[in-house]
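Of the protein chains in this complex, one is absent; all others appear in place.
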């Protein structure tokens, strides 16, 4: 599908009773606020620069293993986070660096985790695919495609069991919709009304495979039809739209306790992981998407609204760059885990 | 849902381009033919009596293990079979006795298998849940709920690979639609256009659990919507309707190679297995269904059409009874497998 | 001292623990309104209501994972697998998620959860319904694996398993649910990792767990007639394993036969045999022998199934062999 198809409404998808992200919501106030918008802009720049440094560090062989970055997908990560409360839970797959930071984990602890340091957010046990923070309610960082989805249903179950009005956001990739576990988890969430917001990070590719070659449907939100689950699609290259839409969805979920499947349309600029040259995508396709770049889009909006000049935007980007460098510098200084750690935390007392 | 809801059309389900079982098809000729109808009637009586003898034999402890019978669901088994060619494949779950016979396995070999005899259709290795016949293209008889569904996709894949126009019928229970494997198999069948006819034997209960308590949807054919798969619902208490509907579906499949999900509404009169008293169902509910009994329904039709008198129908039933007795008598005489068989067929040469 | 069936003892353990701790819930196929496929959860729905006793869809991977997620945020799930043959569909969640969560997260997320259900052959259920899983699951760091051979052990060990802060695989048996035995009326727990000597003897050590303990005892009785005194020991928890109890018995008898419902393949028994020959090398007067299932999928026919399982007629000759009586 061409980027044009991604704008809301054109999908004919969201069921009528669903929020429309029509800007009438409380969220709309924020998204018209200058300070708020500038802050969002800065965070997206920071995430972009953070991942760029991660890639450089990997190329310099400062760490190894797999490395999946979010470059190009910042709009979703930031837009969703702003729609949540700190007490809400989040769980994701192996592409987890910036989502972890957005949820409140210090960027330097994420960097230290990548470097396998004792002060990483998983003590160096987890690495790129397994960022965790119990305090921030970030439940990982999981390496098995689709594996996190049943876990999310369990968190939703616990929220309902404890009669809280929190929700859990469960990110999954577009290719994960072909996993049986995804289907089983959505069925339970829909049958028992568990407050789970399942967000498909739909960057259209699972590694080198266009999702069209492994599914029979044109829109991934159709997976929700099998469960009569509320669902919708959002243009996640647009951080403001994403924020407003998700805010409405979440507000609604807190009332109804009903789960929701969101097809979030985005694009990853880099290969699947560092080892992937990404030859399966045409220059044209890439270009088509880069014009929709979430940072550029918001930048244009800020300038049009006279909220910022090019210089001011540049300054915010520079700030993000420096934060990322500081994160890496800190991580460089950290000690590796002590050998004894090998035998710790296999079993809890 | 009350039996009334089950008649075709009322579901609003089948996509417009789908066969309507409107009687205009070639199949309709058969279903107006007296001899054909009487033969169908006789077979349903035979299957009913066969399963009754199976239950008696189990109660007399002539065999052990699990024992799941099809009493009440004869309309589906017979209606579907008549719509197939001998070269079509069939695979099913653990409730497999009469489907195996319908596909061409001698009833006495099924009985012998139940008795764990050397001449059973699986040499006594399989038992009630695992009837097999390579010659008749009956691929089992499987004990893992949902496990047979990916196998069916594989057979569909092979049919397409070999450029044949056969199809495979894959029976599964209503509760099996909650299995991840079911979802994965349907996705592959839909994505690659594999000639698989997935038939949900929707008797509304998985053991003691009303399917409504473990799914969020009112109609199980909705599972197909997640894959844009052709689908429909049929009143499987009516063998003629079932035959006509499935004939049209199959005819269409041979042309299009497209898979199809059929929600076949039926009811099991007995408990899930012999050990289940079935207390979770009200007398009223049972009664409501028994008036739709496939054998009674067809009997009424035959009498109204002046195709048969009560006496003639009684005679056909008696014939079925005797066939079933003969099957069991034969099985009684058969030898158990030789001990050496324990070590045979673990590996193929 | 009340006489309870094994199924009642397990039900009592769950009822007591659920009454003690509101964070505990039970989920599985047919556990609520049907009172359990094997009636182990009988009465729990009435006692604790539908919020805490939940009938699941037939989605072993899904509800295993649901349990793990719920445990990560503070609940204490008991997940019933109708049988462990179906639990294999939950292996990804059990092996890749439950077992590794604490370690992967650098010690942040504990997963206090019990996966329980019948394991091994019942009677004439054929290949897909007759498997044991302890040989596979004791291989997974992060999991504990618990068995029991009578109502009292089942009661005390299930309670400890529920209170444990780790994922525990609790293995039962359809063939034992109706078994009767005395269970102390007073609440009591049996710690995980402590085996039990079921019969003292000085000539040969028989190691067995779950329903094989009864077979070992039967063989011991029979051999006692001939003046052979077997020591029958049951490790009960296979992970952690009470190796000291095993080694001490071997140091006394110098002869060992392991009886298990597994295969002549990598198994808990093969691991125990390996440990014994390593630690008690100079103590052994005969090789460690093992009687296990024939290495075939379980056949249906009664005569064939009987031939596959470790029956006394196959066990006794092996015991005599390590005593050099053959």
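Letters A, B and C name the chains as they come in the text, with residue numbers starting at 1 for each one.
In this section, a contact is a pair of C-beta atoms (placed from the backbone, for glycine too) under 8 Å apart; a residue touches a chain by one contact, two chains touch by 3 or more.
A quick note: this is a predicted structure, and the numbers were derived from the prediction, not measured.
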*List the shown chains that the missing chain touches in the full complex.*
A, B, C
*Where the complex has a chain not shown, which of B:139, B:234, B:249 or B:331 is the residue touching it?*
B:139
*Please pick, from C:100, C:116 or C:144, the residue that touches the omitted chain in the full complex.*
C:100
*Looking beyond the chains shown, say which of C:122, C:146, C:190 or C:289 touches the absent one.*
C:289
*Of the residues in chain A, which ones touch the absent chain?*
63-66, 113, 116-117, 122, 124-127, 129-130, 142-147, 175-176, 178-181, 206-209, 213-215, 280, 336-337, 339, 341-343, 346
*Since one chain isn't shown, list which residues of chain B touch it in the complete complex.*
89, 91, 120-126, 130, 132-134, 139-144, 147, 149-159, 161-162, 180-181, 184-185, 187-188, 191, 344-349
*In the full complex, which residues of chain C touch the absent chain?*
61, 85, 88-89, 91-92, 95-96, 99-100, 103-104, 126-128, 131, 135-136, 138-139, 141-142, 239, 262-263, 265-271, 273-274, 277-279, 281, 284, 286-290, 295-297, 299
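By our rule, only the chains that are shown with their structure count from here on.
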_I'd like to verify one number: the distance from the centre of chain A to the centre of chain C, where each centre is the average of its C-alpha atoms, in whole angstrom._
42
*Report, in whole Å, the distance between the mean C-alpha point of chain A and the mean C-alpha point of chain B.*
45
*What positions in chain B touch 2 or more of the other chains?*
178-181, 213-215
*Can you list the chain C residues in contact with two or more other chains?*
56-57, 59, 61-62
